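After this line comes chain A, so read on.
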Amino acid sequence: MNADYLELDDVRVTFDGFKAVDGVTMTVLQGDLRFLIGPNGAGKTTLVDAVTGLAPATGSIRFGRDELVGRKVHRIARLGIGRTFQTSSVFEQLTVLQNLDIAAGAGRGPLTMLRARLGVPPAVEAALETIGLAGQRDQLAGVLAHGQKRWLEIGMLLVQDARVLLLDEPVAGMSADERIRTGELLQRVGAERTVIVVEHDMDFMRSFATSVTVLHAGKVLSEGTVAEVQADPRVQEVYLGPGSKVQA
Partner candidate 1 sequence: MRYWRLAGFVALALALLVLAPAVLSDFRLSLLGRFVCYAIVAVGIGLAWGRGGMLTLGQGVFFGLGAYVMAMHLKLSDAGPTGVPDFMRLYGSGTVPGWWEPFRSPVVTILGIVLIPALVAFGLGLAVFRRRVRGAYFAILSQALAAAFAILLIGQQTTTGGTNGLNGFRSFFRFNLFDPVNKRMLFYIAAGVLLAMLVIVWQLYRSRYGELLVAVRDQEERVRFLGYDPANVKIVAYVVAAVMAGIAGALFVPIVGIISPAAIGVVPSIAFVIGVAIGGRSTLLGPALGAIVVAWAQTSLSESFPSFWSYFQGALFVLVVAFLPNGLSALASLRRRTA
Partner candidate 2 sequence: GSRVDDTAGGTASASSCVDTSGASVKVGFLNSLSGTMAISEKTVHDALQLGAEQINAAGGVLGKKLTVVSEDGASEPTVFAEKATKLISSDCTAAVFGGWTSSSRKAMLPVFEGANALLFYPVQYEGLEASPNIFYTGATTNQQIVPALDYLKEKGIKSIFLVGSDYVFPRTANKIIQAYAKANGIEVKGEEYAPLGHTDFATIVNKVKAAGASAVFNTLNGDSNVAFFKEYRNAGLTASAMPVVSVSIAEEEVSGVGVDNLVGQLTAWNYYQTIDSPANKAFTTAFKAKYGEKRVTSDPMEAAYTSLFLWKAMVEKANSFQPNDVKKAAGGVSYDAPEGKVTVDGENHHIAKTALIGKVGTDGLIHTEWSSGKPIEPDPFLKGYDWGKGLSS
């Protein structure tokens, strides 16, 4: 077995008795561009939090042979699980290049760390090209536009050599053409990775998703292709709303 996959089995997250994630079981394969959708408050972000170690979960989350539940955040990251946040977070006081270089470096030994960065590591160079920020490499990340920050975050995941990419609303606030560029970027980098995208933009989902999981009240409501999911009346009821039938 050489392809990666992420396997969730009966994952639960409870806050003071409130079940934010309530027994989610799903499997995402490498090369899949899995969209995770669902009403506001359905538990999508919480699920991403659970996978990355930020929220305390029970059940099992396995990546390859490694069990993720119970591990610390940075240990999970080192296993190759990377994520972005619903609100973008980059190191604003550092340049684009420095942001990427740090993301690339979790495995570096002490001696490398204590030396100055001499050249640009090839992975970082490649990522700069991929995310189209080669021209802004020496700008402070803090002055980038919103969309550029989001790309930078994806770039950081790439150089981090994340095998699993968990993206929480990556195109929120982007203009239409930026969305398309982002989607294409995801398709390119997703080929040999396992990608989960949380989104509310249905056009975006229709254009780029290979499969969709719908979450509702902490549970999986529906799973399948875009068409299958859109046709599911329960999904229309709780998520897409009336009138969505026409589009589907």
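Per the selection procedure, all candidates are chains of the complex that A comes from, given by their letters.
Just so it is clear, contacts are C-beta pairs under 8 Å (C-beta built on N, C-alpha and C of every residue); 3 or more make two chains touch, one makes a residue touch a chain; residues count from 1.
A quick note: this is a predicted structure, and the numbers were derived from the prediction, not measured.
Which numbered candidate touches chain A here in the complex: 1 or 2?
Answer for chain A among the listed options: 1.
In their complex, what parts of chain A are in touch with candidate 1?
The touching residues are 52, 72-74, 77-78, 82-83, 85, 89-94, 98-99, 101-103, 105-108, 112-117, 156, 160.
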